[in-house]
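The complex appears here without one of its protein chains, the remainder shown in place.
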Amino acid sequence: MTGTLTDVLVAVALLLVAAAATAAVLNRDPVRQALVLSFLGLSLALLFTFLQAPDVALSQLAVGSAVTPLMILLTVRKVRRRPGDGGPPQGGAGDGRRGAGRDGRPPR
Amino acid sequence: MTVLPYLVAGWIFLVGVYGLVTSRNLIHAVGCLAVAQSSTYVLLLAVGYRRGGTAPVFSDVPPDRRVVDPVVQALALTDIVVGATVTALLLALVVQLRKRHGTVDPDALSDLKG
Amino acid sequence: MSPRGRLGLFLAGAAVVAALFTVACLGLPPFGGAHHPYGDRAVRAAVRHHTSNAIASVNFDQRALDTLGEETILFSAVLGAVVLLRQTADERRHTPAPAAVRPPIRRFGLLMLPVALAVGLYVVAHGQLSPGGGFQGGVVVATALHLLYIAADYRALERVRPLRPYEIGEAVGEAAYVITGLAAVLAGSAFLANVLPYGTFATLSSGGTVPLLNAAVGMEVACGVVVLLAQFLDQAVQIEGADGGGSDDDGPRGPGRRERA
Partner (left out) sequence: MSAADGWLLAGLVPLLGLVPVLWRIAYGEPGDRLIAQNLACLLAALALLLTAQGFGRPAYVDVALVLSVLGPAGTLVYARFLGVLPGSRLVRWIALAGVPAAVIPLCVATGPGRAMVKLLVIGALLMAGGLVTSAGSRDEGVGA
């Protein structure tokens, strides 16, 4: 029975990972994508734990749900700071208060 | 269940590449590459799984327990590190591109060249 | 190529890949099967070297040379990011305004900082025993330092994080790995061979050179990720482009930080 239940856990985590990966690709705005990517990292960590790989889960948790999304957010902030990318001109220091989806594309 | 994990790995890879192909923003493309990379972790760990096995970490179980394959786990670990560094380097390149050409749209960039 | 043409090409390629991949998957050993010849041998080797975490044993003992390559990739990627994201001649630093942080969040961040550091160091130190290791713990340590950015603001982070020691720390970590490997050669064995006494199974000092290499990697990763995130934070928060807006009275001084030209 424990084996069957582990299989169920693995299957649910697998479907969650597949759905999160699809959502990460379909969210075209990088800020939103960063949030979905951190969810993907989280669900991968769960899947890896169920596959009896806690070492890999730890490293996926640290990288996938913290470092990678943070780097993406910082890059977005840098890239959107200056006018000229189709977005509205933005003077002054960024205070992080601007909404997502100002990249010349409407938010989905 | 005997092939589901492999197929999910394939799906994640193809979805990631689809995002790369259709992306209009290089930052989004880097994110898609990270997605495509994660398919390799899933595939590696799926190959190494053994039903009824536990992690080959003997801090709290005796060493004669049935365990899963540690070699693929070590490979996946290396994979994740390399994936993270690739992401970092690519994002640095995106910042640099934005400085030089003022855009992060790959199509606009190829127009610049031609 | 037009977007439609590109998509068409992708769909055709993806269909072929999907078909071939599915066929290949059906030919793979079924998921969860019992036949793992390499795994069994690796576990036996790990137990022989008294390393209770077989994954750490594979990484730092059986495949230590590969991990050296991996660490070198990390090292050069951080170096590359530093070069790419350095302040260029036409950019200025500007001082970000101090952020207003609500008191509960400030207290939480300051309280969590030591806890997170301790968790990170714990994960590094027990790498050869329980799940974890130099890489995972190093990233947690590096992330923990950035709790200061949440609790206070970027200037507070900069005050406790002079970059030079971290840059040196990263190089020392990488060098320590190579030196441990060379020490094995001097001891009359092969490069990166496990020459130290293996110790008692499942204690902190077990595993021979595994804890040493693990600590070296932990140091390199922690320092490397701090340096890496610092470059991105610098670019995102402090460095203004030549055509950027921003206040003009700041100039290129930057509060109490050295210039990295």
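In this document, chain identifiers A, B and C correspond to the written order of the chains, with residue numbering beginning at 1 in each.
Please note the rule applied: contacts are C-beta pairs under 8 Å (C-beta built on N, C-alpha and C of every residue); 3 or more make two chains touch, one makes a residue touch a chain.
Here the structure is a predicted model, which is why all the values come from computation and not from measurement.
Listed by label, the shown chains that the missing chain touches in the whole complex are A, B, C.
Residue-level contact of chain A with the missing chain is found at 1-2, 5-6, 8-9, 12-13, 16, 19-20, 23, 26-27, 31-32, 34-36, 38-39, 42-43, 45-46, 49-50, 52, 54, 57-58, 61-62, 65-66, 69-70, 73, 77, 95-100, 108. Interface with the hidden chain, as seen from chain B, comprises residues 54-55, 57, 59-61. Mapped onto chain C, the interface with the missing chain covers residues 99-100, 102, 104-105, 108-109, 111-112, 115-116, 119, 123, 130-132, 136, 140, 143-144, 146-147, 149-150.
In this text, only the chains that are shown with their structure count from here on.
Because contacts link each chain to all the remaining chains, their graph is best described as complete. Centroids built from CA atoms put chain C at 16 Å from chain B.
Taking each chain's centre as the mean of its C-alpha atoms, chain A lies 12 Å from chain B. Rounded to a whole number, the gap between the C-alpha centres of chain A and chain C is 18 angstrom. Those residues of chain C in touch with two or more other chains are numbered 32, 53, 55, 131, 135, 228, 232, 235, 241. Listed for chain B are residues 1, 4-5, 18, 46, 48-49, 51, 55, 57, 67-68, 73, 77, 81, 88, 91, 95, each touching two or more other chains. By the touch criterion given at the top, residues 1, 4-5, 8, 11-12, 15-16, 18-19, 23-25, 27-28, 30-32, 34-35, 38-39, 41-42, 45-46, 48-49, 51-55, 57, 67-68, 73, 76-77, 80-81, 83-84, 87-88, 91, 94-95, 98, 102-104 of chain B touch chain A in their complex.
The touching residues of chain C, when paired with chain A in their complex, are 32, 53, 55-56, 94, 96-97, 99, 123, 131-133, 135-136, 139-140, 142-143, 146, 225, 228-229, 232-233, 235-237, 240-241, 243-247.
Those residues of chain A whose C-beta lies close enough to touch chain B in the complex are 3, 6-7, 10-11, 14-15, 17-18, 21-22, 24-26, 28-30, 33-34, 37, 40, 44, 47-48, 51-56, 59-60, 63-64, 67-68, 71-72, 75-76, 78-79, 82, 84-85, 103, 105.
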